[in-house]
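My questions will all concern the structure given below.
Only one protein chain is missing; all other protein chains are in place.
On to chain A.
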Amino acid sequence: AALKEGLRSQVSAALKEGRVTPTELCQRCLALIKSTKFLNAYITVAEETALKQAEESEERYKRGQPLGVLDGVPIAVKDNFNTAGIETTCASNMLRGYVSPYNATVVQKLLNQGAVLLGKTNLDEFAMGSGSTDGVFGPVRNPWSYSRQYKEKSVPKSHSEDKESNWVITGGSSGGSAAAVSSFTCFAALGSDTGGSTRNPAAHCGVVGLKPTYGLISRHGLIPLVNSMDVPGILTRCVDDAAVVLGSLAGHDPKDSTTIQDDFKPFELPNLTDVSKLSVGIPKEYHAPGLSSEILALWSKAADLFKNAGAKVVEVSLPHTRYSIVCYHVLCTAEVASNMARFDGLEYGHRSDMNESTESMYAATRREGFNDVVRGRILSGNYFLLKQNYEKYFIKAQKVRRLIANDFVKVFRSGVDILLTPTTLSDAAPYLEFIQEDNRTRSTQDDILTQAANMAGLPAINVPTALSERGLPVGLQFIGRSFQEKQLLTVAKWFEKQVQFPMIQLEEVTRHDNGVFQYQKSASFS
């Protein structure tokens, strides 16, 4: 046990014992952000405010009064969360220069715990996409592209081949957050998850990505995409850390009436040793077309792992899985059409110079502010909401949604505690390959394994499992019952311990190594 603790030196303990100070930690992270700038994970780095927060944290530690486990811990936030005094862009021209007057509830909660906000991370424009390649600030690069593990496996076509050209994507849309956590520039990051946007990049970047149950965490201040499916997501390097962050974020928020009113009690994860009472479901429909043989094998191996440990592993069926993407496509575009209507240039954000009439100003503003993907979804959404189409498409999709949600209810009622599925169809694609297909096609393909959990509002988590043949991370997904995050995370933690996912070996990072840095390399802060 002592050896295990030694392997994951604990930042919080280190801070408490004074082995490292919040300002040192903050400075190290800021320096690392600078030296990993080529990843393009951050849109805005809030250096001054971060250092100030770190100093205040240091004062509290000196007085022996830290606010909690998160006090002094550097974090990053996806750029679709409002942050007071810090630019919030959603990676769109529509909000370039927009400085929010308030903090999203989840951001405020983290700050109240003393967390140090390093900056805002990059994403697909308005969180629409599965690659983090479609924002106005450019694509995010997967840190694993620069890992020894990937470089060893990649065969350069020629000596002169630009090492720059075969970098891989992070997945999306919370790619910046995933890259930030994966490259050690922060200990935890906030993402958002509407169709898999936290779990997908988590899988590609080898980090833990948690999508909480819809209604558990406040969406107040999260710029909405699909009100009935959006949730804030949590990205960390280990499951225990995800539980800690969840503990500080979950709970009713009077400012978000879609948060449930039940009391939420933060929990510590037990160290599960006996899984014999666990029933794991393997949904056969998740053996989706396009699933790589590598991931299929890994999934199978994981199922065996549970079986050999004494758990009951059963094949189950979620018959409407294949319709979840189509259903999502209609509901998402419809809600997007509504949510994007607020961007008219009048009260905030970009405003066109066109001044002839209100409508023409709105039209010009939106013409100038939105990229193709966003405009495409708005137009599709409006089409499905036309009077002549409303019943046929929108209502129909809502009925299919119920079918999908019911599939899960039936399975969980049959005695299954948790579902085990792949998170992505394959490991991360090279950027140049990824952009060959358009955004909608990609999203359709990539969301297939993650989307249904959003449809049903269920909690789900990606746990990094192993490296692919190309030396890139592959993760597996656990889906749990509504509001049973404790069980979900307990099982995920057990699984994480079994698979011992390797640490990324980043040359840029080791170059800056010194005594303090060991705390960044550590998997956990809790």
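The rule is short, and it goes like this: a contact is a pair of C-beta atoms (placed from the backbone, for glycine too) under 8 Å apart; a residue touches a chain by one contact, two chains touch by 3 or more; residues count from 1.
The definition used in the following text is that contacts and distances are computed from a predicted model.
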As a check of understanding, state which of "Glutathione reductase", "Myotubularin-related protein 9", "N-alpha-acetyltransferase 20" or "GATC amidotransferase" is the UniProt name of the chain not shown.
"GATC amidotransferase"
Which residue from A:V400, A:A428 or A:V491 sits in contact with the chain not drawn here?
A:V400
Among A:P212, A:G345 or A:P422, single out the residue that touches the unshown chain.
A:G345
Tell me which residue among A:G114, A:P139 or A:G215 touches the hidden chain in the full complex.
A:G215
Which listed residue (A:R19, A:K52, A:R96 or A:R440) would be found touching the missing chain in the intact complex?
A:R440
Touching residues (missing chain, whole complex) on chain A:
98-99, 101, 214-215, 228, 252, 254, 257-261, 320, 323, 326-327, 329-330, 333, 337, 344-349, 351, 354-363, 366-367, 370, 372, 375-376, 378-380, 382-384, 386, 392-393, 395-403, 405, 438, 440, 444, 456-457, 482
